[in-house]
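Scroll down for the structure; my scribbles are underneath it.
Note that one protein chain is taken out, while the other chains of the complex remain in position.
Each chain gets a letter, A and B, in the order it is written, and its residues are counted from 1.
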Amino acid sequence: MRLLVCISSVPDTTSKIKFTDDSSRFDDSGIQWVINPWDELALTRAIELKEDNTNPVTEVVVITIGTFQTEPTLRKCLAIGADKAVRIDIEPLDAYQTASQLAAYIKNEEFGFIICGIESGDYNEASVGGMLAELLDFVSVSSVSSVRFNKDQPIFQRDVANGKEELSVNGTAVLIVQKGFASVPKIPNMRGIMTARSKPLELIKASSSKSLIKFVNYHSPKEKEAVQMLESSDELVEKLSKEAKLI
Amino acid sequence: MAILVYIRNVAGTIKKQSLELSSYAHAMAEATNQEVIGIVIGEIDDSALSELGNYGMSQILKADNPNFNMRVNRVYTRIIEQAVLKTNAQYILFPDNNQGKAIAPRLSVRLQAGFVPQVLGLPSSYEPFHIEKRAFTGKALANIEVNTERIILSPILNSYGLNENKTELKIENFEPEIDEPESRLTILDKKVNTERINLLDADIVVSGGRGLKSAENFKLLEELATTLDGALACSRPVADDGWRPADEHVGQTGKIISPNIYFAVGISGAIQHVAGVSGSKCLVAINADPEAPIFDVADYGIVGDALKIVPELNEAFKQHLSDNQ
Partner (left out) sequence: MIKQWFVWYSKKQQDKDTLKSPNMNFQFTEEQLMIQQAARDYAQRELIKDVIERDEKAIYPTEHIRNLSELGFLGMLVAPEYDGSGMDTISYVLAMEELSKVDSSIGVIISVNNSLVCYGIEKYGSEEQKQKFLKPLARGEVTGAFLLSEPGAGSDATSQQTTAIDMGDHYLVNGVKNWITNGNSASTYIVIAQTDREKGHRGINAIIVDRHSEGISLGPHENKMGMRSSDTHSVQFTDVKVPKENRIGEDGFGFKFAMKTLEGGRIGIASQALGIASGAYELAVKYAKERKTFGTEIINHQAIAFKLSDMATQIEAARFLCLKAAWLKDQGQAYGIASAMAKQYTADMAMQVTTEAVQIHGGYGYVKEYHVERLMRDAKLTQIYEGTSEIQKIVISRAIANGDI
């Protein structure tokens, strides 16, 4: 069984976020790009599944939609243990365009299931997984917190209101995953790092696709008012009820 | 033309988030001279829905076929799509939570409608349609333009608040035609944990960090959370060390939440943590270190030993709640 993990290359979580002078674009100078944290957990778990020989997983493929700038991120995925990387060469304008490009690739391939992190740390659209499933008419399972195999059948666990559900899917599923899917992201070992370049990184021309929304410009959130330091618990209860009117 | 609001059905009840969404829709409706219509899926009594009439909703389509009790994203998407077509809705609103994130993107594809999640505030203009969303995990706001015929939005929970508007509410049954009942998905097992309040839905979240010194001390936070009918959360090191389960981790790489009150107890306030809670309406920080960066982003702060303050606070809230019953 082949697994596909959709990867987004995003600014490192500690990056200072700034924009071009006219505020219309993200200024990526000096930015360190990393694997989107949820995608990294997805990849970690996919590789764990492959490394456990009792599972039918034979290959882990990673894919990203982006310019050549995303290739180091893809090679990091290969270093961590993915077998093959695919890059579709277009800078997507929104989640819909990303999902359309993914769908165009996936419809000619066969995967046991496809994993998407719940959202990406840059444009926070949290949509690619759902859109992808709809474009391909696949089942989408959101809030997936773990996956395991029962013989050859993958069993997914998802969070639902006040509980957890275990389920199986007939056919290809798109999993939308979050924290807990893997415990900590896998650190690549040196052998992995050195073999990353010898693994296939397939470059695919973008198919024609459109976007549905347009990011016009950006600005910083307004500064919060200064903190009020309080002396006692009673004072806090008073403030929360009388001033903030939240209790 | 109408504004369609997806009302989340939680085992026959609705959450405050639906009232907020209706309030938000009502404000849009006033600006565009439209009607606010709700769609609810799965079994639910009319009485459980009536309160929506106090928040500007004038009609509800109820697709209460018990077959729909279980949420299947694909099926829900098609039900809502039919409701959109029936009501000719121009705007469709979802809560910005797991359900919204699961269904709205699928609907966006079906309707070829632009979807803007993590919305903050009302649209700044309708022609052309402009609205602000959160970007870069709270480090920026993006101004979005959407030119599609229909538009899907999900405002961040608790960011708009409740606004009462008494409206006469009609509830009518809605029977969507689902061509292919979803058979690809089989539920094998369900573990219900009714005692715990879902972190993503909670109005009040009590969260602890390393400053609590041990896993056992989280009991104190649990007690406070119980008093306030809130949920428990934690910082990343606490989850990584196994003091608390991973699904309680809030922060940039964990859950991103926006409760009405967020108590950060013994959490220093690393930038990654703050990114996950910066949408909170009110942030209360309790920390022994007066220089902890959490105080820079807090609304109220108390400096001191969490192990002493939390029980005091618990008592003070208990007192307050019993006084105001």
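Here is the rule we use: contacts are C-beta pairs under 8 Å (C-beta built on N, C-alpha and C of every residue); 3 or more make two chains touch, one makes a residue touch a chain.
Only a predicted model underlies this, so the values are computations on that prediction, with no experimental measurement involved.
J.: Based on the whole complex, identify which of A:Pro72, A:Gly163 or A:Pro221 touches the chain you can't see.
T.: Of the listed residues, the one touching the omitted chain is A:Pro72.
J.: Decide which residue listed in A:Met1, A:Ala104 or A:Ile193 touches the omitted chain of the complex.
T.: A:Ile193
J.: For chain A, which residues reach the chain that was dropped from this view?
T.: For chain A, the residues touching the absent chain are 72, 75-76, 79, 184-185, 187-191, 193-194, 196-197.
J.: Residue-wise, where is chain B in contact with the chain that is not depicted?
T.: 240-241, 291-293
In this section, only the chains that are shown with their structure count from here on.
J.: Using Cα averages as centroids, what's the distance between chain A and chain B in whole Å?
T.: Here the centre of chain B sits 21 Å away from the centre of chain A.
J.: What part of chain A is in contact with chain B in the complex they form?
T.: 11, 13-14, 17, 19, 26, 37-38, 95-96, 99, 118-119, 121-131, 133-135, 137, 139-143, 145, 155, 159-171, 176, 178-180, 183-184, 212-221, 224-225, 227-234, 236-237, 239-241, 244, 246-247
J.: Quick check on the complex: what are the chain B residues that touch chain A?
T.: Of all residues in chain B, those touching chain A are 10-11, 71-74, 77, 98, 101-106, 108-110, 112-118, 130, 133-148, 182-194, 196-198, 201, 228, 239-240, 245-247, 249, 252-255, 260-261, 271-272, 275, 278, 281-282, 284-285, 295-303, 309, 312-313, 315-317, 319-321, 324.
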